[in-house]
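Left out: one protein chain. Kept in place: all the others.
Chain nomenclature is as follows: A, B and C, assigned in order of appearance, with residue numbering initiated at 1 for each chain independently.
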């Protein structure tokens, strides 16, 4: 396994990491989670991503139970969580959803700690930007959570470059803990934010990246080339919002063209897509998902491909996918 | 229910909220308090106002007991309290009454937390200004209470614009938590402070307002038009200081003139008066009082009137009341 | 009883307060201490002065036990302690005596809290200056003790004006808690520091004063006019260092001349001396000592004289004592 620093911060995370979006609770129980995490850990994965909103809090509970069962030394792994949507999204609970105000953040992190059964979370994220709370209020709350020892580092997810810089500036001006990482969507068909919008932030403020959806919700595995297969994520009721993107004709055609390249390098389409994300040196960790150990092992195979992604190979991949990328 | 941000802060409070001045303890027990709070909460009220001095601490105890009984998630409601007069006002207890010094504030908030049975109070107020304590000492104590996690936001009540700005400035200069809200008296006959004195503070420092006495101690309900009715608040021994104001002839005449306007909009005098306060967009929340559920329901009816308060209607109300307003 | 602010701070202390130097432990047990404190409290005294070094820690233990027995509300009284000499003064314990370094201060205050049985001390003093510790280290430790909630205010005792200003400046520059009070020796024969050296500090930094030795170790009671009486403090083995000062011929002659003035005002010499200290408006509190209740009552009688200290009377006192004062 490779390890990279989280941008300019001293924390090191494995180049491939394990996220729990969707998979936990709905499809995975504690036993399976522990098995998958153990397999990942044995392969050198040290970063496990989570969020308050995943499976309404159950994803944190399951990961917490699995961690307890696994009994690893606390220094050996990094756990993250994210805050914005709240545990549930109903009714008039105006201070517990879609907000980054002080009340929500302080109480939401306490809730996470309880669900995880941990004394601190290594990395906490603002899961989305909140235009209705002053950035100073949000930054100060994140800082105070670190000062209180409930978290060690903080970052953002899907924030604009301007918002990230505003947060960093207000923290820097007051001597508060600054955001060290952003978690954007990043894959062969979604590149503009990471490659253009954030371009100046890497050197200016030392921003690190953990990225989500490396396989474009499965599109880059090639399994949607023939429509939505039964039992796939795209077929799930709650994932209807993804379906159009997954069956896009042009993109599936491009995926088909990547197939021989993956084969040539001795890997699968998924491995090629993962390796491509990891080949961006600004990316600290590629968050991968898996619902069974075999799938996880497949993903880890991407590391072998990473070394084979020469500039020439990347140029061929670019020629096929860049015109379709957002 | 509508929700508004507390000035520029990210916290959201219901446009109508429930205060406990006088009513609790003297006229209301835990069971009634819980019933009234439940009715308010069901109607979308999320902000419950209190103060250390209300009923000598019993108001906080009763609200705390009611909250425990109601069992709402902590994120769903906002509780405030206020500090200045102390629990009792006797003798030479020079550091426990009429002060905002560090000793009083630190210990008074601890007392409130105990009476409420809460781990934190969402919003703490300096109930009055204290010219005998440096504003820096008071601001730092409020900041430290937030840093210690005992409160989330702080504000002032009945402070001059100059004092609010001084507090905000000293906090801003040191990077301390700034005051986000002021709680002034505000109703049809008491407007100058909110509309003129504070005018620049809304944009300059993002001041929010929660307002008290929307019905001018009952005067605006019209019930004092024929003198002080038996059993009314104006008839209570301890409320003698209010009596002259309540029986003012000119004001009661004006109230009589408002009656047809209220009727025209399909509401009561009280609803009209409440809606008028809420129609000021600088007001985050109108704190209302009630000693029985039916009265609370009446008050909540003001929301319906709010939409009917066109500029033309407001001009008619102004013509009647503005000349008499302080 | 009169109450005065501690300089510019919001804390209010009684103009006469009760110190425990020497008297506790050596001459007084818990029962007597509680009786004396109760008598003082009933007369309006709200400030009780102490120090780690008094009677090797027993003075704090006795006061703590008395407070527990008396059961006053914590907001009603102000307790102070002071740190520099350590609990004992033996051997090579280089970090526990004659120092204001961080190690000593942090651990010494913890020891005081234990001995008092209190959760916080209202006012902590640096009992003497320490030229071997950077003022920044000392100021930061005092600040941190307040931030941790172990103390509410801090000050100095017998520091030079230059050192007090240096401490205030470093605190002000960093936004740390500033010293609010100095405790100097101050009586008819010891005036220069309070009246000249500190002169600019009162307005510049709002310095308050609590003063010790108002009776010049008993000299101003007149009891040493005929030599050292048996059983007096001057006769005690451990007080030998005071004997020469107490038997100074010129000063005892001056004391004799004050006698008729005291009589004229209807008081005793001791009351005159106490009232004279209290008549300086820069003095927040005159710390008095007593080993029995009757002596305390005598001292409290000084308040009556205070009103009679007209400029004319003060001029007569000055004419007699000022030439002999340091």
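Criterion: a residue touches a chain if its C-beta (ideal position, glycine included) is under 8 Å from a C-beta of that chain, and two chains touch if they have at least 3 such contacts.
Just so we're clear, the structure is a prediction, and the values are computed from it rather than from any experiment.
Visitor: Where does the absent chain make contact, in terms of the chains shown?
Guide: When the entire complex is considered, the left-out chain reaches A, C.
Visitor: Hey, which of C:44, C:134, C:245 or C:301 is the one touching the hidden chain?
Guide: C:134
Visitor: Among C:41, C:54, C:85 or C:104, exactly one should touch the missing chain; which is it?
Guide: Final answer for the missing-chain contact: C:104.
Visitor: One chain isn't shown here. Among A:175, A:226 or A:281, which residue touches it?
Guide: Touching the chain that is not displayed is residue A:175.
Visitor: Going by the contact rule already stated, which one of A:46, A:99, A:183 or A:217 would touch the omitted chain in the full complex?
Guide: Result: among the candidates, A:46 touches the missing chain.
Visitor: Could you tell which one of C:148, C:196, C:257 or C:310 touches the chain left off the display?
Guide: If we include the chain that is not displayed, C:148 is the one touching it.
Visitor: Identify the residues of subunit A touching the omitted chain, counting contacts across the whole complex.
Guide: 1, 3, 5, 8-12, 44, 46, 73-76, 78, 122, 147, 149, 152-153, 175, 177, 206
Visitor: Across the whole complex, list the residues on subunit C that are touched by the chain not included here.
Guide: Those residues of subunit C that touch the unshown chain are 86, 92-96, 99-104, 106-108, 130, 132-134, 137-138, 140, 144, 147-148, 174-176.
Note that in this section only the chains that are shown with their structure count from here on.
Visitor: Going only through chains that touch each other, how many steps at minimum separate subunit A from subunit C?
Guide: 2
Visitor: Do the two copies subunit B and subunit C share over half of their interface residue numbers, or under half; same or different?
Guide: Under half shared, hence different.
Visitor: Find me the chain with the mean Cα position closest to the mean of all the protein Cα atoms on display.
Guide: The chain sitting closest to the overall C-alpha centre is B.
Visitor: Angle of the rotation mapping subunit A onto its copy subunit B, from a C-alpha fit, rounded to a multiple of 5 degrees, please.
Guide: 90
Visitor: For subunit A and subunit C, what's the span in angstrom between their mean Cα positions?
Guide: The mean C-alpha positions of subunit A and subunit C differ by 62 Å.
Visitor: Indicate the whole-number Å distance between the mean C-alpha point of subunit B and the mean C-alpha point of subunit C.
Guide: It comes to 44 Å between the two C-alpha centres.
Visitor: Which positions in subunit C touch two or more other chains at once?
Guide: There are none in subunit C.
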